[in-house]
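Have a look at the structure below before the remarks.
One protein chain is absent from this view; the other protein chains keep their places.
This part shows chain A:
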Amino acid sequence: MIEVVSGERCVGCDRCVQVCPTNVFDSGPGGVPVIARRHDCQTCFMCEAYCPVDALFVAPSPQPVEAGSPLRDEAHLVASGLLGAYRREIGWGRGRTPGALLAVGPDLPGPSGPASGSSRPAASGSPSRPVSEKEHR
(Lines give C-alpha, C1' and ligand atoms only; values in the text may rest on other atoms or scores of the structure.)
Protein backbone atom coordinates (compact mmCIF):
# COMPACT_ATOMS: atom_id res chain seq x y z
CA MET A 1 0.00 0.00 0.00
CA ILE A 2 1.16 3.53 -0.76
CA GLU A 3 3.13 4.78 2.24
CA VAL A 4 5.33 7.69 1.20
CA VAL A 5 4.91 10.75 -1.01
CA SER A 6 8.12 12.70 -0.62
CA GLY A 7 7.36 16.41 -0.65
CA GLU A 8 11.08 17.06 -0.95
CA ARG A 9 11.51 15.02 -4.14
CA CYS A 10 8.15 15.66 -5.80
CA VAL A 11 8.27 17.98 -8.79
CA GLY A 12 4.51 18.41 -8.95
CA CYS A 13 4.00 16.77 -12.34
CA ASP A 14 0.85 14.93 -11.15
CA ARG A 15 1.86 11.88 -13.19
CA CYS A 16 0.83 9.63 -10.28
CA VAL A 17 -2.61 11.24 -10.19
CA GLN A 18 -2.97 10.43 -13.86
CA VAL A 19 -1.62 6.88 -13.97
CA CYS A 20 -2.94 5.36 -10.74
CA PRO A 21 -5.48 2.82 -12.03
CA THR A 22 -7.56 3.04 -8.86
CA ASN A 23 -7.51 6.83 -8.52
CA VAL A 24 -5.81 6.99 -5.13
CA PHE A 25 -4.25 10.46 -5.48
CA ASP A 26 -5.66 13.94 -5.84
CA SER A 27 -3.69 16.98 -6.93
CA GLY A 28 -2.49 18.78 -3.82
CA PRO A 29 -2.81 22.49 -3.06
CA GLY A 30 0.97 23.03 -2.97
CA GLY A 31 1.66 20.91 -6.05
CA VAL A 32 2.45 17.76 -4.09
CA PRO A 33 -0.25 15.12 -4.66
CA VAL A 34 -2.22 13.94 -1.67
CA ILE A 35 -3.22 10.35 -0.90
CA ALA A 36 -6.96 10.92 -1.01
CA ARG A 37 -8.30 7.36 -1.18
CA ARG A 38 -5.64 5.21 0.38
CA HIS A 39 -7.79 2.13 0.82
CA ASP A 40 -8.34 1.96 -2.91
CA CYS A 41 -4.59 1.36 -3.37
CA GLN A 42 -4.10 -2.11 -4.88
CA THR A 43 -0.34 -2.27 -4.27
CA CYS A 44 0.45 -2.58 -7.98
CA PHE A 45 3.55 -0.30 -7.85
CA MET A 46 2.57 1.46 -11.07
CA CYS A 47 2.88 4.93 -9.50
CA GLU A 48 6.46 4.10 -8.47
CA ALA A 49 7.23 3.02 -12.01
CA TYR A 50 5.93 6.27 -13.51
CA CYS A 51 7.26 8.76 -10.93
CA PRO A 52 10.17 10.51 -12.67
CA VAL A 53 11.93 11.46 -9.42
CA ASP A 54 11.32 8.40 -7.21
CA ALA A 55 9.20 10.35 -4.78
CA LEU A 56 6.77 7.52 -4.05
CA PHE A 57 7.03 4.33 -2.04
CA VAL A 58 4.54 1.49 -2.05
CA ALA A 59 5.06 -1.09 0.71
CA PRO A 60 4.39 -4.71 -0.27
CA SER A 61 1.59 -5.21 2.25
CA PRO A 62 -1.96 -4.59 1.04
CA GLN A 63 -2.66 -3.09 4.48
CA PRO A 64 -0.98 0.01 5.91
CA VAL A 65 2.28 -0.76 7.72
CA GLU A 66 2.47 0.03 11.43
CA ALA A 67 3.25 3.58 12.51
CA GLY A 68 6.92 3.11 13.37
CA SER A 69 7.78 0.92 10.36
CA PRO A 70 11.01 1.69 8.51
CA LEU A 71 8.91 1.38 5.34
CA ARG A 72 7.45 4.77 6.25
CA ASP A 73 10.86 6.33 6.89
CA GLU A 74 12.12 8.15 3.82
CA ALA A 75 15.71 8.26 5.09
CA HIS A 76 15.70 4.51 5.56
CA LEU A 77 14.17 3.93 2.13
CA VAL A 78 16.85 6.07 0.50
CA ALA A 79 19.69 4.49 2.46
CA SER A 80 18.51 0.95 1.72
CA GLY A 81 18.01 1.67 -1.96
CA LEU A 82 14.32 0.79 -1.77
CA LEU A 83 13.09 4.18 -2.92
CA GLY A 84 12.98 4.01 -6.71
CA ALA A 85 13.86 0.32 -6.75
CA TYR A 86 10.99 -0.74 -8.96
CA ARG A 87 11.74 1.88 -11.62
CA ARG A 88 15.38 0.86 -11.52
CA GLU A 89 14.50 -2.85 -11.82
CA ILE A 90 12.27 -2.38 -14.84
CA GLY A 91 14.88 -0.07 -16.35
CA TRP A 92 12.76 3.02 -16.75
CA GLY A 93 14.45 6.40 -16.66
CA ARG A 94 17.07 8.22 -18.66
CA GLY A 95 20.18 6.23 -19.44
CA ARG A 96 18.77 2.92 -18.25
CA THR A 97 18.34 -0.27 -20.24
CA PRO A 98 14.71 -1.42 -20.38
CA GLY A 99 14.28 -4.39 -18.08
CA ALA A 100 12.18 -6.08 -20.76
CA LEU A 101 15.32 -6.36 -22.86
CA LEU A 102 17.11 -8.32 -20.15
CA ALA A 103 14.32 -10.69 -19.19
CA VAL A 104 15.77 -13.64 -21.04
CA GLY A 105 16.39 -16.26 -18.46
CA PRO A 106 15.99 -18.63 -16.86
CA ASP A 107 14.43 -20.67 -19.60
CA LEU A 108 11.40 -21.77 -17.70
CA PRO A 109 9.63 -24.86 -18.87
CA GLY A 110 5.98 -24.71 -19.79
CA PRO A 111 4.12 -22.96 -22.57
CA SER A 112 6.99 -20.69 -23.47
CA GLY A 113 9.42 -23.55 -23.14
CA PRO A 114 10.20 -26.23 -25.63
CA ALA A 115 7.13 -25.74 -27.78
CA SER A 116 7.41 -22.07 -28.40
CA GLY A 117 9.31 -18.91 -28.91
CA SER A 118 12.87 -19.93 -29.17
CA SER A 119 15.29 -22.62 -30.03
CA ARG A 120 17.37 -21.86 -26.99
CA PRO A 121 18.09 -24.93 -24.90
CA ALA A 122 17.05 -24.85 -21.26
CA ALA A 123 19.54 -23.12 -19.06
CA SER A 124 21.77 -25.60 -17.35
CA GLY A 125 20.48 -26.49 -13.95
CA SER A 126 16.91 -25.60 -14.77
CA PRO A 127 14.58 -28.38 -13.74
CA SER A 128 13.55 -30.74 -16.50
CA ARG A 129 10.22 -31.43 -14.87
CA PRO A 130 7.59 -29.67 -16.93
CA VAL A 131 5.49 -27.12 -15.18
CA SER A 132 1.76 -27.02 -15.53
CA GLU A 133 0.65 -24.28 -17.82
CA LYS A 134 -1.87 -23.32 -15.22
CA GLU A 135 0.79 -21.72 -13.17
CA HIS A 136 1.99 -19.29 -15.75
CA ARG A 137 0.95 -15.76 -15.75
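As a working rule, a contact is a pair of C-beta atoms (placed from the backbone, for glycine too) under 8 Å apart; a residue touches a chain by one contact, two chains touch by 3 or more; residues count from 1.
We adopt the following convention: contacts and distances are computed from a predicted model.
With the options "Phosphonate C-P lyase system protein PhnH", "Formate dehydrogenase subunit alpha", "L-aspartate oxidase" or "Glycine--tRNA ligase beta subunit" in hand, the undepicted chain maps to the protein name "L-aspartate oxidase" (source: UniProt). Interface note: of A:Val5, A:Leu56 or A:Leu71, the residue touching the hidden chain in the full complex is A:Leu71. Hidden from this view is one chain, which touches chain A at 17-23, 40, 42-46, 49-50, 59-62, 71, 82, 85-86, 89-90, 92, 98-106, 108-112, 115-120, 123-127, 129, 131-137.
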